[in-house]
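Here is subunit A:
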Amino acid sequence: MTVGTTHEVALRMTGITKSFPGVMALQDVDLEINEGEVHAIVGENGAGKSTLMKILAGFYQPDSGEIEVGGRNASHWNPREARTRGIGMIYQELNLVPDLTVAENISLGAMPKRGPFVDYRAMNAKASAVLRELDTDIDPGTRLGDLSISQQQLVEIAKVVAREPNVVVFDEPTSSLGDKETRVLFKVITTMRDRGIAIIYISHRLREVMEIGDRVTVLRDGRHVETRDVLGITPDEMVRLMVGRDLSEMFPKLDLELGQQVLSIEGASREGQFDNVTLDVRAHEIVGLAGLVGSGRTEIARALFGLDRLEQGTITLSGETVKIRSPRQGVAAGIALVPEDRKGQGIIPGLSVRENFTLPVITRITNALLIFLGRERKIVTEMADRLKVNPPQVERPLNVFSGGNQQKVVLGKWLLSKPSLLILDEPTRGVDVGAKADIHHIIGEFAQAGGGVLMISSELPELLAVCDRIFVLHEGIVAAEISRADATEESVMRAATGQEVAA
Partner candidate 1 sequence: MKHFDIALIGTRAVQYRLLVMLLAVAIFGGVSVDDFLTMDTLQSVIDRATVVGFLALGLTPVLIAGQIDLSIGSMMSMAGITTIFLQPFIGNLPAAGVGVLVGVLIGAINALMVVVFKINSLVATLATLLIFASLALLLTNSYPLSSEDPIFGLPLTADFLVILTPRSAIFLIAAVLMFVWLKLTPTGRNLYAVGSDASAATSSGINSNGYIAASFVLSGFFAGVAGMMQSLSTAAGSPVAGAVMLIPAITAVVIGGTRLEGGRGSSLATLGGVLALGALTTALEYNGVPSYTQAIYTGLLLILLISLDRIVSGNSGTTSRARRSVRVAPRNSPHPRRNA
Partner candidate 2 sequence: GCASTDSGTASGDSDGVEGKSICYVTLANSHPYVTPANEGAQAAADAAGVELTIVSEEFSAQVGAEQLNSCVSRGVDGILLWPADENSYLPGLLKAEQAGIPVVAIDTRAGEESMKLIASFAGADKYDQGKISAQQLDKALESTGGIVVIAGQAGNGTEIARSGGFLDELENLNSGLEILATVNADFDQQKALVASRDLITKFGADIKGVYAQDDTMAKGFLQALEESGLGFVPVVVGINGEAGAFDNIREGKQFSTILQPPFRNGELAIETLIAVMKGETVPEMVPLENTVVDSSNVDTLEPAM
């Protein structure tokens, strides 16, 4: 891609500083975005990417610094002003209203009017048009809450696109999109860029950055490190700039002798979600579960763990057939599940790291009556050290930690339950490269120590790097079982899209 040096500067942020109690989120950050460029921003969890964008969108006020949009000063504005001045924002968390329809969501805050009333016809027409542009057949009249997460993510994007903004910020838009949706999104982004819109693209997936970005800005610890043309930088260099040191992106795969069968599922079904699923995991083994979004991977994990009911089929754990009807029974049977929706199901925001850590096992560190606080503190501190939770303050409430560190706590919480089977659903979603390496390391250690791992991930390279075997789901059915040796992006994708059926 050619960098539009001839283009006007769409947006300039200078000397932005922002602190939250206890954290310096941004310090003297400069950022300049041109019209018609895709400007990527990368950085570790907590580097300040989202905060910078929220300041741009008027959600936070900077402690100091200037913002200039389209040549005009815009230092202190609110979300509405930001929007009317053409800033479109797709946040890391979905910002949609579940009880309104898709069309109403898309027009939210600026519904077309006829007289004093909402012009529903115009509104639906507009929504249909934008959704068509995004290549999806979501009905504009559907209640938003009835859509799947990836569909909601598309609506979120449609909502911003529909407003025809001059600057669009994508804050990790692909973290809950599958490959197919990602392709569509990239097409949309390219079209927008070609129309002269300035685009800011935040992602932890460096491959995406390399693919779609024109320039990239690296943030580290709330400071601006460097802005470079994407053409002139390699992923390794980017990682080095982000973490300030060399780092191999992936944990080196250990070759371990596989042990006893830890888990075997036979003929597992749940109406409308998955059908006749048979798979197994052995000790020391990391088994991947691949598939397109909506292929039923999460539901299998939930049913295994007892969060949903398994309608048919048997589960055998270490040779024993078990019935698991609740997470409690799941834990008792030696299963742990790191859920995909960290904010919704992983963490208790108001509780401290310590209390989050010991939640599933709290009855194990309790005598007849009381919790052994000393012992609790000890095992928690040890685990926090092992996982490099940063900052290492276990009495701090979990909600003030960055996403990656929250994820480590969720992982640690389940490691403390000493499971024989660890199920991971998108364990590195929204997690930066450094933390991702840490997490892979922890998973590897767990397998090394004799546990079995069932890992769901939408990032194929991650699965390929980490797993010994991969089961591929297609519309709730196991389409293929692929060994490490045979697993390539192509073979997995073919199975996932239904072009290849298991023998």
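Annotations
Assume a residue touches a chain if its C-beta (ideal position, glycine included) is under 8 Å from a C-beta of that chain, and two chains touch if they have at least 3 such contacts; residues count from 1.
In picking the candidates, the idea was that all candidates are chains of the complex that A comes from, given by their letters.
Because the structure is predicted, anything quoted here is derived from the model rather than measured.
Taking any copy into account, the candidate from 1 or 2 that touches subunit A in the complex is 1. The touching residues of subunit A, counted against candidate 1 in their complex, run 57, 59, 79-80, 83-84, 89, 91, 93-100, 104, 108-111, 113, 116-118, 138-139, 141-143, 145-149, 151-152, 159, 271-273, 294, 298, 340-341, 343-345, 476.
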